[in-house]
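Would you mind keeping the following structure in view while I ask a few things?
== chain A ==
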Amino acid sequence: MAALHLISRSPADSRALEQCLARAGEGDAVLLIEDGVYAAAEGSGSGEILRAATGRVMVYVLMPDLEARGLDIGSPCLRAAGANNSPPSPAPALHPVDYRGFVNLTASHRPVVSWF
Partner candidate 1 sequence: MLDVEGRTLETTADGFLVDPANWDEQVAAVLAAGIPIELTEAHWEIIRFIRAYYLRFHHLPNNRMFVKAVQKEFGAEKGNSRYLHRLFPESPVKYACLIGGLPKPPGCI
Partner candidate 2 sequence: MGKKFLFILRRSPQQGARVRETLDMLLTVAAFDQPVMLLFLDDGVYQIKRGQSPESVGLPAVAPTFEALALYDVEAVLVERESLAERGLTESDLVIPAEAIARAEIAALVADQDVVVTG
């Protein structure tokens, strides 16, 4: 079965997301929770890493945690990371989930790996 990776640390103080994606397998899922959702924010510097993973892994964002931080999934930040290129790189696909979606992801993946 494919694994679900949980990222709960901000990319500014942990390389967990990057280090996780370096090992995640084809078809694995990554879920950003808690401060991990900052990877989706402007200036986080994670846009490139996430873009590189697109197609190989599915990246989900826990919406309650994103919204609690005043962010939203359509924020232009991820596009901005590739702004020097022309045409602009497409934003990596981030899939929104709520807690119910989180639970469903844990049911459809095994094992669940928390990266700190």
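Points worth noting:
Operating definition for what follows: a residue touches a chain if its C-beta (ideal position, glycine included) is under 8 Å from a C-beta of that chain, and two chains touch if they have at least 3 such contacts; residues count from 1.
These made the cut because all candidates are chains of the complex that A comes from, given by their letters.
Keep in mind that what you see is a predicted model, and the values were worked out from it rather than measured.
Chain A shares a touch in this complex with candidate 2, selected from 1 or 2. Residues 1-3, 15, 19, 22-26, 28, 110-116 of chain A are the ones touching candidate 2 in the complex.
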